[in-house]
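A single protein chain has been omitted from the complex, and every remaining protein chain is retained in its original position.
Should a chain be cited, it is by its letter among A and B, assigned in written order, with residues numbered from 1 in that chain.
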Amino acid sequence: MLDIEEKLKEIGPYVPEDDDDLLVCRCEEVTKGEIRQALHSGITTIEELRRLLRCGMGLCQGQTCGTLTRRLVAKELHIKPNDVVLATARTPMRPVDMGVGGNDRGLEEDAVKGGLR
Amino acid sequence: MEVLKKELIVVGAGPAGLSAAIEAAKNGVKVTVFDENAAPGGQLFKQIHKFFGSKEHKAKIRGFRIGQDLLKEAEEAGVEVVLNATVIGLYPEKEVLVQQGDEVVHYKGDAVLVATGAAENMVNFRGWTLPGVIGAGAAQTMMNLHHIKPGNRILMLGTGNVGLVVSFQLMQAGCEVVALADAAPRIGGYGVHAAKVARTGVPFYLSHTIKEVEGKDCVTGVTIAQVDDHFQFIPGTEKHFDVDTVCVAVGLSPMAQLLKMDGIEMDTSTGGFVPKCDATGATSIPGIYAAGDVAGIEEASSAMIEGRMSGAAIAEYLGYTDSASREKREEELEKSLDSLRQGMFAPKNRGKKIEKTDEGIPISESLLTKGYVADDEITRFPGFRKQAKVHPVIECTQNIPCNPCQDACKKGCISIGDNITSLPISVDGSECINCGMCVASCSGQAIFLVAEDTEPGFGEVTIPYEFLPLPQKGDKGFGLSRSGEKICEAEITNVRSSKAFDGTNLVTMKVPMEYIDKARFYKAQ
Partner (left out) sequence: MKKTADVIIIGGGIVGCAIAYYLTKKGVKDIMVLEGSDSIGHGGSSRNGGGVRQSGRDPRELPIAMAAVQKFWPTLSEELGRDVEYTQKGNLRLGKTEAHMKKLQALADSCAAGGLKLDMISGDEVRKISPYMSEDVMGASFCPTDGHANPLVATLAYYLKDIELGVHFYTGAMVEALEKVKGKVRKVILKDGTVLEGGEVVVAAGYDSRRIINTIGLDIPMTPLVDCALVTEMEPEMFPQMLGTAAADFYGHQTKHGSFVFGSESGLEEFIDVKDPNDMRIQHPATLGASCRAIEGWIPALAKAKIVRSWSGILDMTKDGVCVLGRPKEADGLVLACGFNGHGFGTAPAVGYIIAQTIVGEDPICDINPLRYERFYEV
């Protein structure tokens, strides 16, 4: 269980750093400073970070920045990087065109244009 | 729902996936391998260097040739390899969604092996998103698969084996590598890989990392600076290089997303990057296996053995073998894997500072921090020997799992013994016939043939040479020291190339007698 208030007291307020303008997530152009500010205002998980700032939500789905974000979260929240839970992996593992996704050989023909219902 | 049924589905046609497929197929399992690329082989076809290990590990064979052999073996075993087939999801009941061309196809396997490999890590310094900052693996793909030069002047960040090997390959491709930097205080990869880069004159900056990559639309320069014990920059230690490319080789992370999405238990001690699995790659869901880098970062040689172990286990899981024959095979493979996991670079020694070799010889400090063994250090290793007549000098000073040199010499001049991580010994009183096989067989390019007084005041040094253009007999240039410094004049007296040398040329240079133990590379005038 995490007491958010206690955690915020422990890590202290957001203090700007020289390299806060450094990009962490290049797909969605999210900076270190934005992530740090979020963490010092009550965000405590990568899941929440992704939702608030979109970091790791772009084309590569955090393949590039996942480790960078995890390290940053660990540092700011005073926890071990391995204790920072990564985002859930989801289909598709690689971006898929809507048209290709719909061209699904597994579905019956009458499933075309209108779901299976 | 149309779902195509398969017996074993392997995701990823790299060294682990193919090896597993072969092993399972040889036991009678019908295997289908999906790979998202247009060509199979995973990373193997990028590996133009010779591999380490012993004969059973395909040592001294170049990676891409191992890839060719694996493909042939897979074909002979009846493995179906489906290319341009991207697995986009793994669902309960071992259902796999595969994008093939412009459609998505559903497959179900009785067993599924995930061998998706790893992705390169990144670090974010100022300018890291500029075009020209690329992963070292990406640079290797550009050069060795697509024959595109990644850049002209390059700085490499990272001195693990990937950083070292790719630096050398960049130079082979005609790029200038201006320096290697690493935030760690010691070189992470094999000393022999570092030494072959250092002797061409490339400086190593340990405890240094990138402060900034400069450029507006693309990379035009890079500034590195020294870091303290807490990885904070030390003011005033900045060094600037004009470069057009920065390669980043700071480690790999398993691409275990498919396993994660299927709800397979991950190893939380590693931060959830790696699935929990046993020695055969069996995960928390019966019938789903993981092999190769996705199950923990190592290298291709161990990935291939791990794959075989998974293949054997899957054959038993599917009822094609009994546990006794599987256990026997597993024992064999485990032994082979175990021999690779010995020595200073063994997984169990990661992060440890090793002070002495297994033989009790102090490690070369210079090798760890500058990339080369100092002249006064080399003499304490058993590969170094003084003899008037031509003889091998083996500058292999760390306990790594590799022994082709011992087999290469039919005259018994080189001895390693049964333990493949022991340092090679240049055997006293043995009769070297100057065949050069040892020089060509050394994957670390660490063996030299030295002869004294071939002419009054001169001796000869034979070096491995894998660059173009190849020097010609009679060429005059300079002998370079282990650090790449011009130390003497040198004349080429012999150049040997042979099919048996497999692309490693043997260049013999004449140098003044006082330099025969120091000159280790040749540079044309």
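The rule is simple: a residue touches a chain if its C-beta (ideal position, glycine included) is under 8 Å from a C-beta of that chain, and two chains touch if they have at least 3 such contacts.
In this text, all values refer to a predicted model and were calculated from it rather than measured experimentally.
J.: Quick one: jot down which shown chains the absent chain touches.
T.: Checking the complete complex, the chain left out touches A, B.
J.: Just the residue numbers, please: which parts of subunit B touch the chain that's not shown?
T.: Looking at subunit B, the ones touching the missing chain are residues 1, 88-89, 91-92, 95, 97, 104, 106, 261, 263.
J.: Spell out, residue by residue, where the missing chain touches subunit A.
T.: These residues of subunit A touch the chain that is not shown: 1-6, 8, 41-45, 47-48, 51-52, 54, 57-59, 61, 85, 88, 90-92, 95-104, 106-107, 111-117.
Here, only the chains that are shown with their structure count from here on.
J.: Whole-Å distance, subunit A centre to subunit B centre, using C-alpha means?
T.: 32
J.: Which positions of subunit A touch subunit B when the two form their complex?
T.: Per the stated touch rule, the residues are 19, 22-24, 26, 32, 63-68, 70, 81-86, 88-94, 96-97, 99-101, 103-108.
J.: Can you check the complex and tell me which residues of subunit B touch subunit A?
T.: Interface residues on the subunit B side: 1-3, 36, 86-89, 97, 99, 102-106, 119, 121-126, 128-129, 253, 255-258, 260-261, 268-273.
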